[in-house]
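Shown below is the structure under consideration.
The other protein chains are all here in position, but one chain of the complex has been omitted.
Think of it as A and B in the order they're written, each chain with its own count starting at 1.
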Amino acid sequence: MPSLFREIRNNPLLWLLVFVPVVFATAKLKPDAHALLFLLSVLAIVPLAALLSHATESVASKTSDAVGGLLNATLGNLTELVISLAALRAGQYVLVKASVAGAIVTNTLFVLGASFFFGGLKHHVQEYNRVSARVQAGLLFLASVALLIPSAISHVDSKTSVAFTQKLSFGLAVLLIVAYGLGMLFSLKTHRELFASADHGETNETPWPIGSALATLAGVTVLVALVSEVFVESVQQAAAAFGMTPAFVGFIVVALVGGAAEMTSAFSGARKDRLDLSVGIALGSASQIALFVAPVLVLVSYVFGPSPMDLQFWPGAVVMVLIATLTASLVTNSGRSAWFLGVLLLMVYLIFCMTLYLLPPREQ
Amino acid sequence: MPSLFREIRNNPLLWLLVFVPVVFATAKLKPDAHALLFLLSVLAIVPLAALLSHATESVASKTSDAVGGLLNATLGNLTELVISLAALRAGQYVLVKASVAGAIVTNTLFVLGASFFFGGLKHHVQEYNRVSARVQAGLLFLASVALLIPSAISHVDSKTSVAFTQKLSFGLAVLLIVAYGLGMLFSLKTHRELFASADHGETNETPWPIGSALATLAGVTVLVALVSEVFVESVQQAAAAFGMTPAFVGFIVVALVGGAAEMTSAFSGARKDRLDLSVGIALGSASQIALFVAPVLVLVSYVFGPSPMDLQFWPGAVVMVLIATLTASLVTNSGRSAWFLGVLLLMVYLIFCMTLYLLPPREQ
Partner (left out) sequence: MPSLFREIRNNPLLWLLVFVPVVFATAKLKPDAHALLFLLSVLAIVPLAALLSHATESVASKTSDAVGGLLNATLGNLTELVISLAALRAGQYVLVKASVAGAIVTNTLFVLGASFFFGGLKHHVQEYNRVSARVQAGLLFLASVALLIPSAISHVDSKTSVAFTQKLSFGLAVLLIVAYGLGMLFSLKTHRELFASADHGETNETPWPIGSALATLAGVTVLVALVSEVFVESVQQAAAAFGMTPAFVGFIVVALVGGAAEMTSAFSGARKDRLDLSVGIALGSASQIALFVAPVLVLVSYVFGPSPMDLQFWPGAVVMVLIATLTASLVTNSGRSAWFLGVLLLMVYLIFCMTLYLLPPREQ
């Protein structure tokens, strides 16, 4: 795999790969150094996520357009999914749900906001395809609302029970996955022209040969899974040591770590005045979490989890996700942006971070 | 009335009229067969609603434009109103309020969603007059918000009392009816050109002579009222027999039964690529429920009801109506639709149905 090594030499982010063996060694030698293990596993996941993202795109570019699109759409949040699966197996459902809600918020507020901000520093006013942005923001809003209905209803209604929430969550997960399948039919087949401008294919990286790409995809997924286990085991104690609540870790840290690779693409797109790419990554990634990652986790919990997981989110998370997706709808509505719009989106994100950081820890 | 009989021969939906005498006979002979009476009364109301809708349009087309518009606007939800009045007289306020909230949700999610879906199966992308859709969605949003304010405030504020809610509901009902009157002045007189494209007049049915139409209007209204009484009496026990909560019956069943006639027009409009008609029916009908039907029911309850009815909705209904109208605003904003947008609206509707079906029954 000479292509892999060339890639590593050229991309300073990938030098962090050195932390992958360090994590495993430390986990073996000092299994109780939770804060250290937490930091090392974060540092190891970031470059692995970048490799995973590049490998997915390489495989996608070698296959037919439809299969490639399918791959990109399904594996785009693979890192997120693998980390959440590790937390699911460990029965840490609070962390799993926080990371799902956090990934939606991070994509719509932080990725979109920072793209507008960095793009706006270089370009006075940036325009993007508002028809496509509106369609994507509409999908995201509906997907998030669907995801949040059980929580909203049982928050306002004291008569709901655990059995009710669990049945509703299961039915909901099935509906969301059906909608996701139909959404791929829509965006990859019947109405692909609407999503054309958000094509990832035109990145300046050269795709790898299919053999290296497939091998990297398989190998790196296994590595992410292994590092994720260390991460999930250490995160609770590490959070306590750093004074962070589990909600903060799930919402902010996991979402930022899991999405680091995609963020780099979104920001560099914005700097090059290709805001369509950035908006597409931010909104598409958030929709995918709501329509695919979240229901898959619910269904998988029936097989691998210690008990079935429901889609009952912490009420504060419901408020944050609703505000974030509503904001994304209103903000992308005009099809233009300037740096201050980015500042405001980032400000709301910062306020969420501050709230979660200050919030007294909870059991639920 | 030869026109009435010709109509019945040509329209298979009207063959269901045979169930009208069957309902009355069954109610006489087997007054305790609640599940059967419920089914029969639903089957009888659907064709009566279709007749009522056609009779209204026939009378409207024979009178001056202004009077005709007024008639269409006032009697467009006559079936809904008559069913709700029967429930009101029986003191079933939970059912009345559920049917009001359910009619708004059904129109904005189901009628709009199914129109987008059926239209989108035949046409790649459909465009409609987005200026008019935005005005209508804006009216609907404001009307719904007004309707929900007492519930929202007393949900978040524990200090409210029954007396407070009742006084507020009465004042609100008066304000809503004044707004409705001004809204008709607006849409029929000062700014009628904004609403022109949603004209019902161009349906392919031929209008009846004014005599037949007026007689049908009067006679069918009486029949709907009589059948509604059977429906309202049987619905509680029938719901229990079918495992449905009263909330589900009011929200979903009554709204679908009462609006069946208009839905047919909306869907056939969408198939003919006349989405303006469909959007006009869906949003206009929902606005009319909020601005006219709901306040009329409150005011009438002071005269005919066992006690004054307030506008205090079940909190879950508040969430659903807010989500539905906000969604309608965001979705109609672009003036274009494709089949997947319909799928998403229907998915949110299905999730609401599922939630209401699973929800443990309540007294309130």
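Throughout what follows, contacts are C-beta pairs under 8 Å (C-beta built on N, C-alpha and C of every residue); 3 or more make two chains touch, one makes a residue touch a chain.
For clarity, every value in this text was computed on a predicted model and none was experimentally measured.
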Residue in contact with the excluded chain [from A:141, A:231 or A:352]: A:352
Sole contact to the chain not displayed, among B:45, B:139 or B:257: B:139
Positions on subunit B contacted by the hidden chain, ascending: 131, 134-135, 137-139, 141-143, 145-146, 149-150, 152-153, 156-157, 159-161, 164, 167-168, 171-172, 175-176, 179, 182-183, 186, 190-191, 194, 326, 329, 333
Residues from subunit A at the interface with the omitted partner, ascending: 124-125, 155, 314-316, 318-319, 323, 326-327, 330-331, 333-334, 336, 338-341, 343-345, 347-348, 350-352, 354-355, 358-360, 362
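The working rule: only the chains that are shown with their structure count from here on.
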Averaged-CA centre spacing for the pair subunit B and subunit A, given as whole angstrom: 41
